[in-house]
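Data block below; observations after.
Removed from the display is one protein chain of the complex; every other protein chain stays in position.
Coming up: chain A.
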Amino acid sequence: MSDVVEKTLTALPSLLSLDSHSGSTKLSSSSKLGNLIRGITELTSKHEEEKLIQRELASIKEQVSSPNTSMRQMKELMVRAIYCEMLGYEASFSYIHAIKLAQQGTALEKRVGYLAVSLFLNESHELLLLLVNTVLKDLQSTNLIEVCMALTVVSQMFPKDMIPAILPLVEEKLTHPKEIIRRKAVLALYKFYLIAPNQVQHIHNKFRKALCDKDPGVMTASLHIYLQMIQENPEGYKDLTASFVTILKQVVAGKLPMDFNYHSVPAPWLQIQLLRILAFLGKNDQSSSEIMYDILEESLRRAEINHNITYAILYECVKCIYTIHPKSELLEKAAKCIGNFVLSTKINLKYLGLKALTYVVQQDPKLALQHQVTIIECLDHPDLIIKRETLELLFRITNAQNVAVIVEKMLEFLRGNKDDYTTIDLVGKVAELAEKYAPNNEWFIETMSTVFSVGGDTMQPDIPNSFLKLLSEGFDSVEEDRKLKLFAVDSYVSLLQGEPGKLPQRFLQVISWVLGEYSYLRGELDAATVLRLLAKLLDTKSTSSETKSWVLMAMTKVCEGGVGVSVAQEVCETYSSSLDTALRQRAQELQHLSQDRDLRAKVLPREAGSEPLEVDSSLSFLDGFVSEALAAGAAPYKPHHQRQEELAQAKALSMEPYGLPISMSSCSIADRQSPTLLSVSSGLSGDSPSLSQKGGSTTPKLDGVKRVWGRQGYLVQTEPVEESDLVEVTGPLQSPNQQAGADGPPSQTPTLKPTPQPEQEKQQLASSLFVGLGSQSSLCLMGKPEATTQRFRRKAKGPVLSSSTGEQISNSSVSASSMANNLLCNDLLDSNITSETAAPSLEQTPQLSRDLPAANGACAVESTDRDVKENSASLIGDNRLVAADPAPRGDRGKLKDFSAHLPAEFSGLCHSDISPLASNQSLDVSACHVQKEDSLVLVVFMYNSSDDAIPHILLELRSDELEVSCEGDSPVEEARSRSVAVCQYSLTVKKPSVHVEVAGTVSYQLPVGTSQSVQFSYKLPLTSFIRPLTVSTEEYGTMWLDFSHDTKQKLTPICLGQEPLMDTLNVLKKKLKLHVVEIIGMEGIVACRVLRDQPCLMHCRLHAGALSVWLRSPVPDLPDCLMYHCQRALQEH
């Protein structure tokens, strides 16, 4: 940094000379602002400053409200008000005057007015509405500067609801003769796109014009929009790839005006923007990537000047090269580039090098090996930022062999860390690594103990939750389960015997739960001992009342035997009169259950956690009660928003058809406070501390009970949803008051004690950190290499045969092989860096193959029925053996054949094109979707292009927007050589979005023993899920009133003949499969549903050549998405 500073200082000598007042004060030394500023600097105390400013504000307030104040004076006052606000004193009285100044002042005054507005208010401020008229007027002004000012303020902040009012005027400015106006208009539209993408959809063509604008400034501005749009939907803009490449070529070749150069680099900001766009376009797309290779190489070559700006471009270039479809020469050059960064003595570049390394290391772990020495140096860097970034990198290269060292490094950092945000983040990472790669039980429990003590009460609540879940559900081996639980019990007992007062509350809760559930496993441990330890916690002052609930609950589970009961009774006496109702209830429970042995065994059965539990959040067990109440004449329950609507309706006359005079925004606010939370928490009203974890012991078993009540009130026929995130609900209830013990007890995590000599120390560290990295090099160009050994593989919920205990690798075998592995990796590295065919080493082979039996069921975590169907068709119709070497990619001819493998039941149905998704040496994955009347089926084809059969294939699908469930009965377990395996999944929409995406991983084991995975994603538009909804006009009317989410927009109707409304609706009906309910005159009502059963209603009205469309649905975001598709359908027509 030093030379950068020096350079700057020589360039700007005056910045150094604070003393030379020459010229700087010439403008305002005598002004009131000048006096104010000088007055403040002369003061010595904060208190005096406050007094002075309050006096100043009082005088400003008096003057602004005086009618005699001229606009000129007002401008001066406003500047002073801005200054006071900057110092942290509120001047809200002046906000309205700022708007007035923008409205009434002449140009210079107006400018200050607008500035004050943009500094004082933000998007949601209500006063901003008053600005709309001023902006409208200024946009129409003949004075260019006024237009500029209006556009500037609009692109900084504008109320979302008022965009339609000014949109036509801003649009018009796109063709303005002055480039500065065009540029500002583009930026304003970019802002609109960010806050309300629906509103600017119709001007996408104009964006293209802006992209071709002759002024480079306007073109650059349009790239902001393109970057955003391409990020959201790269498929839609592939045709522009060549154009972006051409622009970049011209920029790099220096064809832009000199004025755009920055330190003799042509338009660096523009270059970076383009590189980002190209990265999005080339991702997973070979043909687009091929267009870019030349210019990327050129960019790498051109960036030679030793200046920050060229490094910035290089960094972006490297990122792009590693994001797009790989080309080995480019990768090599990019890797060299990263090397230069990492090795640089400039600390900023080193930082960026580490960041780049973190980004690419998943694809190319060898790169980390190359820089192991530097990485280790960075790990001890005095600058914490560098250290932190290094840990991030290590997190990405962790595997089963180096996990202990890396986790130790992370914990070491955590112990010295003070920033909460970093703690939360790192603690989460440690927990993730521990669960994934733990070498043995002791290490796992001890590491998690450190996580809990260091993470304290700030950490994410899902860490203790998933830890407890892992303990209770166990994994494949029963014996291992037992050992893990036993070890946890032992280690927690010894913690409680120490100084439990220092432990964080969350940890104490975990401890008490574990002791409550599993202390019986340790036969020689007397129940009374455990009870006394727990009772000691109750007496500790720092224990929060929530934790006390957990403790009491644990005691209820444990209390046994004469002594135990007497300890319990003592505790009950204290707490059964507690003012805290939850505690009192627990105490009462303890009292009764400790006396009645049989009842306790029934209520709190041992090992209940291993049985799956479904929480009935719909409270269907109350159905009987509800129907009785209804029969007795009680009013039926109405959801909150409906009550609001009816209330509002009663107050005002309805002017709109089916209309509601309350605004959209108030509706959505009401919905946010909708009964979900209430109903869930009331479902938890028992408030048992263990309920949130497993609850099996206290809640009634409600499997198979039909869910009748839900988020939107009465549910007609929705599928039961497992409320697995109930756990979250308890989060906010927790009192975070006890932070004591954040430092925690000393961890007992095993450390590799280094030898005193520093060099040797580093080498040893290197060998333990980078173990097992090189071996996977050949598989991971396309995706993240799958972990080969995952210890705590979650057990499938269904009946799964547990495999032998052979999966465990003993500690000693790891350390024995680790040195050898490391040597091997280094060897590989030396001999051939780019080698793509590293064979699995001898040391690893037996170890990996030992893992094989456990691979089954590895992915059956979330879904109980992830069964995959093997298609019998592939066995018969497979006669296209390719004689030549199986070329993994580019062999597109064979893809056509997949349609023959489409299951027979889909033959008459309409299906999408079968698109190739991903491939590697042995497996090609393709997919298509089939539209059935009541469902949408995703069909995945996996073609085994190798000569060997692939056993143990697992296909895992996940999606944020969709619910994925398996169709068919038997899982695909193998794909024979050169044949196709087919799986079907039925998809329904969980969260509407314009385009929805399913991501998947196919993991399998090759016969030689290495495990491989292929990742892919499949995108489909929401329209595939739309089905007509047949309702009568009356039904439509009642539904309309029930729905709370809506959106309105004007669309351009289609005019074919006499009946534009009819024509438009017909087009929509055909393209989107909507159901036209009725057309009355110039109005039409239409209904549809999105699978499965999310209705959406549409009302449209033709007026003055425009079609006002109003969409309404009970599902948030659905109207907006559907509006988008309607608009698209009409535009494309």
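The criterion applied here is as follows: a residue touches a chain if its C-beta (ideal position, glycine included) is under 8 Å from a C-beta of that chain, and two chains touch if they have at least 3 such contacts; residues count from 1.
Definition applied: contacts and distances are computed from a predicted model.
*Asks:* One chain of this complex is not shown here; going by its UniProt record, which of these names is it: "Histidine-containing phosphotransfer protein", "AP complex subunit sigma", "Large ribosomal subunit protein eL14 domain-containing protein" or "Phospholipid-transporting ATPase"?
*Replies:* "AP complex subunit sigma"
*Asks:* Which is it among A:E179, A:D462 or A:E997 that touches the chain not included here?
*Replies:* Candidates A:E179, A:D462 or A:E997; residue touching the omitted chain: A:E179.
*Asks:* Given that one chain is not shown, which residue among A:A150, A:L187, A:L496 or A:L515 touches it?
*Replies:* Spelled out, the listed residue whose C-beta touches the missing chain is A:L187.
*Asks:* Which of A:Y95, A:Y311 or A:Y985 touches the chain that is not shown?
*Replies:* Among A:Y95, A:Y311 or A:Y985, only A:Y311 touches the chain that is not shown.
*Asks:* One chain is left out of this view; which of A:L77, A:L256, A:V565 or A:C928 touches it in the full complex?
*Replies:* Once the missing chain is taken into account, the touching residue is A:L256.
*Asks:* In the complete complex, which positions of chain A touch the hidden chain?
*Replies:* These residues of chain A touch the chain that is not shown: 1-2, 5, 8-9, 12-18, 20-21, 23-25, 27-29, 33-34, 37, 79, 82-83, 86-88, 90, 106-108, 111-112, 115, 118-119, 122-124, 142-145, 148-149, 152, 155-157, 179-180, 183-184, 187, 190-191, 194, 208, 211-217, 219-221, 224, 240, 243, 246-247, 250, 255-257, 259-260, 262, 267-270, 272, 308-309, 311-312, 315-316, 347-348, 350-352, 355, 382-383, 385-386, 388, 421-422.
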